[in-house]
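The block underneath contains the structure these notes are about, expressed in structure tokens.
Complex shown without one protein chain; remaining protein chains in place.
Then we have subunit A:
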Amino acid sequence: MENEIPPALQGPTAKEKKYDRQLRLWGAHGQMALEESHILLINSGPGVVGLETLKNLVLPGIGNFTIQDSAVVTQADLGVNFFLEDKHMGQFRAEHTCNLLKELNPDVEGHFITEPVELFLNKPNALKPYTLVLVTAPIRPELLSQLSSHANATNTPLFYIHSVGFYSHFAINLPLAFPVVDTHPSPESTTDLRLLNPWPELVQYAAEKTKDLESMNNEDHGHVPYVCLLLYYLGQWRKDHDGRVPQDYKEKTAFRNLVSDAARTNTPEGSEENYDEAVAAVLKSLNPAEPSSAVKEIFKAPECQRIDEQSPSFWIIARAISNFYDKHTALPLPGSVPDMKARSADYVQLQNVYKTKARKDIAEVLEDVRRIEEEVGKKTKVDEKEVETFCKNAAHVKLIRGRPFHVVQAGQSIKWGDRAKSLAQMLTFPGSLLPLYIAFLAYDEFTATPNKDSLGSASQIPGAADARLDVENVISVSRKIIDDLINEAGTFIEDPEYSEVLSTTADFVKELVRAGGAELHNISALTGGLVSQEVIKVITEQYIPVDNTCVFDGIRSKSEVIRV
């Protein structure tokens, strides 16, 4: 070993240096997914929020972006839009915003399309190159419907975004099944020690380390890992309680006192760190390893029940883990051990006990995966790494059921479907921002309604000309939406709650109309931050995306996520 050459300098590459602060979040895997993406922005309206979104995607290094925007730069763009300069007046907005965004990261390819959105969307396969589509309001409903149909037919995520005055909204249309394995749960929530049903190797390890515990010298006694201490005292507790473990809060507290009283106080510090750790871990570690309802729902999902040769790997692994759970009434062991007071060798040995068990569980799941593949005649094999990651995160995997967002059509009622009941209830929650979402729907309906007084089909923006007149119209639209929702839910909201819902919504409408379709840079920048964050989650398939609508109130600085 002495004359072994030290490892060569494995310094980071230029790319790793540039992206260091984000690679620490989504890793090389996530970065690769970003680099393979091509994002289309259909930039209608003032167009600030769309560009602020793209800015936060160009910086971390998406592969490609394309801006569709047929607008020509006006004076009004120059104040509010940071990606334009005075000299661009009268030229295509798409071209110059694209160029200034490209400056932010030479690794990103940017493209622009200046033909009107109607023409662009009419071309065959116009949307084919894009992995994800962003569209900003206002846009004509038939075009939004067309984008929505494309999203659902091709499983291409679609985002629809509003930024109006002090308010904003975005909705995400994800595929019907959007599973996330790498959800990045907080480290505290992932600790799974299996103290209530330890396997033989763990029992044996704990027994070795707690042999003659009472007669150990202080130095040894203070270095017994707390996992072993808890197993040791659980053994004592079982003896006194007919073999049962502590059941409820009261018993757990009693058990905690048992552990606490056993700590030695004749040490220089007057206490023992490993006992302190054991005491602190009692309430959170002595719970049965019951999977969350979200995980159980995945097991019950039709895609998990009916595996065929077309099934994506997520469902094949989910099925195998569901089988594993049926057999063992436990999920595969994640295998990580939190840091704890212990001697180095003891700790490493403990880590190995958990890792070995975790590997055994993975092997069992993998074997079942292969069996299922064989059974359904699946040609491509699931990657072993994928099985491993799934097993480690099994308790925290998340399935999002994407659904189309509301496309408001002039004169047509909005359908709330299976969400009607709970949303009608939510209407009366104090501080709920559902009325703000309804105000946005009313805003869209007003915009979609052809203006009798003007020629052509140009959309009219509430408050763009006469705020006072438009306010009354949009309020009455919003009122109809609320009544329709309550009707569809088959419920009834009594006064004074009903009047309160109406007046809250009317205030949101008034503030929306006040803006007359104007974007405030701060609200668009903030919303661009939110949307870009969600795009990153969707592309990298990491962390948990919004399901499925988010509204932001810049007056109270509050947001709310609503499933509609």
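Keep this in mind: contacts are C-beta pairs under 8 Å (C-beta built on N, C-alpha and C of every residue); 3 or more make two chains touch, one makes a residue touch a chain; residues count from 1.
Note that in this section contacts and distances are computed from a predicted model.
The complex includes a chain that is not drawn, and of the options "Glutamyl-tRNA(Gln) amidotransferase subunit B, mitochondrial", "Large ribosomal subunit protein mL53", "N-acetyltransferase domain-containing protein" or "NEDD8-activating enzyme E1 catalytic subunit" the UniProt name matching it is "NEDD8-activating enzyme E1 catalytic subunit". Contact with the chain not shown here comes from a single listed residue; of A:G61, A:P246 or A:P291, that residue is A:G61.
One of A:A126, A:L196, A:V245 or A:A467 touches the chain omitted from the figure, and that residue is A:A467.
When the omitted chain is restored, the residue from A:F65, A:Y205 or A:Y543 that touches it is A:Y543.
The chain that is not drawn here is touched, among residues A:V295, A:V369, A:L502 or A:L530, by A:L530.
Within the entire complex, the positions of subunit A that touch the omitted partner chain are 6-7, 9-12, 14, 16-25, 46, 52, 55-56, 59-61, 75-76, 78-82, 85-86, 103-106, 165-166, 183-184, 223, 339-340, 342-345, 347-348, 463, 467, 506-507, 510-511, 514-523, 525-526, 528-530, 532-534, 536, 543-547, 550, 554-559, 561.
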